[in-house]
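With one protein chain held back, the other chains of the complex are shown just where they sit.
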Amino acid sequence: MTKNSLKNGPDEFGYYGEFGSRYAPEILMPNLIELEEAFNDAINDKKFLDEFNYYLKEWIGRPNPLYYAEQLTKKVGGAKIYFKSDHLNHLGAHKGNNALFQILLAKRMGKKKVLCETGAGAHLIATAAACAFKDLPCIGYMGRDDIFLQSTNVLKAKLFGAKVIECVDGTGEKGVLKDACTSVLKAWSSDPDAFYCCGSAIGPHPFPRIVQYAQSVIGKEIKEQILEKEGRLPDAICACIGGGSNLIGAIHEFLDDKEVKLYGVEPEHSAALTNGTVGIMQGFKSFMLQSETGDSTLATQSLASGINFYSAGPEHAYLKKIKRVNYTHVSDKEAFDAFQLVCKTEGILIAFEPAFAVGYGIKLAKEMGKDKLLVLNICGRGDKDIDTAERILGDKLE
Amino acid sequence: MTKNSLKNGPDEFGYYGEFGSRYAPEILMPNLIELEEAFNDAINDKKFLDEFNYYLKEWIGRPNPLYYAEQLTKKVGGAKIYFKSDHLNHLGAHKGNNALFQILLAKRMGKKKVLCETGAGAHLIATAAACAFKDLPCIGYMGRDDIFLQSTNVLKAKLFGAKVIECVDGTGEKGVLKDACTSVLKAWSSDPDAFYCCGSAIGPHPFPRIVQYAQSVIGKEIKEQILEKEGRLPDAICACIGGGSNLIGAIHEFLDDKEVKLYGVEPEHSAALTNGTVGIMQGFKSFMLQSETGDSTLATQSLASGINFYSAGPEHAYLKKIKRVNYTHVSDKEAFDAFQLVCKTEGILIAFEPAFAVGYGIKLAKEMGKDKLLVLNICGRGDKDIDTAERILGDKLE
Amino acid sequence: MAEVIRTLILRREFWEINLSDRIKKIFKNLKEKNNKALISFSVAGFPDDQTSLEICKVLSDSGVHIHELNMPHAEAQADGPIIQLANIKSIKKGINLDKIFMIAEKLRLHNPNLGICLMGYLNNIFIYGIEKFAEKANKAGVDALICVDLPADVKEEKQIRDALKKVGISLIKLITPTTNENRIKEITMDAESFIYSVNLKGITGVKTVQVNEANQQIDRIKKYTNLPIVSGFGIKNPQDAKEIAKSNCDGVVVGSQIVKYIQENIDDKNLPQKVGSYVKTFVEVLK
Partner (left out) sequence: MAEVIRTLILRREFWEINLSDRIKKIFKNLKEKNNKALISFSVAGFPDDQTSLEICKVLSDSGVHIHELNMPHAEAQADGPIIQLANIKSIKKGINLDKIFMIAEKLRLHNPNLGICLMGYLNNIFIYGIEKFAEKANKAGVDALICVDLPADVKEEKQIRDALKKVGISLIKLITPTTNENRIKEITMDAESFIYSVNLKGITGVKTVQVNEANQQIDRIKKYTNLPIVSGFGIKNPQDAKEIAKSNCDGVVVGSQIVKYIQENIDDKNLPQKVGSYVKTFVEVLK
């Protein structure tokens, strides 16, 4: 551990500066402590890390390419654009890196049951699949609206043998990711023997740290690959941010490389880091889109369910505070245009989530100049989004 | 070229033994000859091959893992089962290898438009995507019934900018893959300046050879990977067969390795190689499920649209004749059970097509004994099949 | 860690002098009569500000010893659907801490002997301002605070404890079946007024209680503290309360059952009185 490195993770109490730690009910505290210890033990166990790396390679299919998006670069006419291709992962998103890690950890801890929350369903199918192949029962909590919108992911999870539980908010009127988060924390409180596999770099400590650790494979690969291809570090890395796992995964390796500019792109109408205030909910302290009294979250909206979240992980709150990462946002329309552009120029169907990174990345690339290198993190494929795309395009799709 | 090697491809007239060659209308002959010459030229051009290999790596995401399916192996209790993971490819199937190759070839030939046929849509989306990133217009021919069944693939192709044309049989009553094949040959006859990108190891010479060449990357990787992992060749390789491209791709590298047993698995009700007779249709001679008079094909049926075809490529007819490959078939039910088993044991959602290979592979593994190595070719992911799975499982899916 | 424990010990000494007198007296009196405390629970602002105050008053008139007044939070992680719905309804009607303090103050004026305990989640307090919260709570006559998501491990725990200490309000600690010996030791070291012992693994309002389990839990705690222990979670009817009262606890919490009862009788004109009669059925069995 290097002193003053931004890569050191949270302090011993689970804080990133003033953010993070574990604001959890007492019933969960022993679990969180047990988990923290198990995690620290595991990452010092070469056999465990070998197992993780083995399955990253053999099951997830890593390393995935750092793809030079030549056609897009030409079209945009600015910095040289690279795609980090997590859309090629098994199960179609970066979520598998983390689910795999945590399920291996659950197995190592001797846990007998797994709970998880999900928004768009990406984390659910990743967890369900990892549970299937490690023979653990899996129960997924998912908002009612998301179940409806992402029905194919629900189906996939069921084929992997998972049970899916519908979640609603307190009124019972709707249910989205935050309701799934609240529900899974409740369920875990009722069933503290279970393992809770958290899907993003959020939640009470040690989850943000665990998720960051598991996802950092993305940035490690970027570094290795860009050095091989270009002989130098990129000038900028840009990723979308919901909870913040793909972003932290992509940038963690570069946090101390001050010459690399880092960008996190939120949806315009769920831009917690740009427009939020500091709050404490669902176990962690961070920027949040919340009511003035702090007694509830504000309704958010995004084309991409996976990043439609009222907050973002605590490490991001810290990186914003110290200005290491630039957090910004683009509109649904910009993201959708980027989604279509990538289809047409690169023959790659990206998910709506990374389309936000591309939407901003296009603007960034133009400003950067042709001798610069820009890495966009393509954290998922868009198979799940084509019905929505069809609805939006309507007759224009001929 | 080694003398008497089974890897030499067809003879100079395009025949594999008595099978294959180009039974094409005169209007297409100059194109086929031009294509053959362009192909032979291209595969002797290091720059072209480098480009193909570059995009195989960077765009398709190859090499994909040769994954030891440990849980399935344990469950089955026989040979050690490996999965060749083409389900991890960009676009979700082996079809991308071939589409990429042919579109690069089309570009090299200066062609200005691309036609293709498709069954399940896998070849369509692969061709559409490759055309998008090589900036060529793409027109896909697809049976009306398949358009209905595989509507998401149609949507994807459209997002990549392709046009999709609905095909029916002569009566206008239904439309499946063979009707798309007939329609695309007609369209090509009307528009011989276009490039026809054939999706399987079928059609008039040189298509079976081109497709085999492009797909052989699968088997080359298998060989390298199994030697690395096990220090020896596998005892058997098993793949499903529709037109025969994934099978020939997986086994071509092993054709001269007589100690490696090779298996091609057809659907019970479209088992051309097991139950067909020799015939000549759609430009090639092979085994076919055809009427007694040879004036029409017989209706076929399969859970997996991609292998629901009345014939199979001519090289397979030859390999059957000389008994180098064992062609066999399994039922829809066996395949569907295998599909579910792989979901539950390995957390991998395979396509229905390779589920036929797994269905037979399970039986094979049991017979083979624990010291043997069996490679199953997982040629596609099952995202496209979950609606059907849901329909089949109904209430059982909870 | 050693340092943390040292701080805890220092705090403890400080606390021995500054304990909230009212609650101490309540338990002392009950102990003398060999009786158990009844702790009731309601959601501030539900079904509306005025009615929720009336309910509190009637509860205090009906023989309840301590009342927990819940500060609504929409994403309550450790509450069941009954309380959560009441929370949201109250939030929609515009509840906030200032209004809650008004309710508490009026309740204090109505009954100078009732133990008044605010209950809720940290964020409301954090956003309001910790110092300001403590002052206002004190002015309103509040005796104690239960903060669900405020383990000793987070920064705000000390801040809140210190702020409350200044004004003589106790921070009530929860102990659950998953809390291990070590942690019980630390928590009890830090605890004030009474310990809230959770009987069940799980969230409020969903399971039924068993006296054996409750006793196991209480016995684990008694090893480390002489503070009164109240037993909560899962008490569905007077029978349950009677059962639990047989345990070694010093009091029994009736929580979501009261909220459920309010919910079910929400259109009744005499709602507060009905709730009062309902709670009396619990008071009776504890006599």
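Letters are used for the chains, namely A, B and C, taken in the order the chains are written, and counting of residues starts over at 1 for each.
By definition in this document, a residue touches a chain if its C-beta (ideal position, glycine included) is under 8 Å from a C-beta of that chain, and two chains touch if they have at least 3 such contacts.
Predicted model only: the values in this text are computed from it and were never measured.
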Visible contact partners (per top-of-document touch definition) of the missing chain: B
Of B:60, B:185 or B:202, which one is in contact with the hidden chain? B:185
Looking at the full complex, which residue from B:77, B:170 or B:394 touches the chain that isn't shown here? B:170
Could you tell me which of B:22, B:62 or B:90 touches the chain that is not displayed? B:22
Contact partner of the left-out chain, one of B:31, B:246, B:270 or B:302: B:31
Where chain B meets the chain that is not shown, the residues are 13-15, 18, 21-31, 169-172, 178, 181-182, 185-186, 189-192, 277, 279-283, 290-297
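Here is the rule we go by: only the chains that are shown with their structure count from here on.
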Which one of the chains is closest to the middle, using the mean of its C-alpha atoms? A
Distance-wise, how many Å sit between the C-alpha centres of chain A and chain C, to the nearest whole number? 37
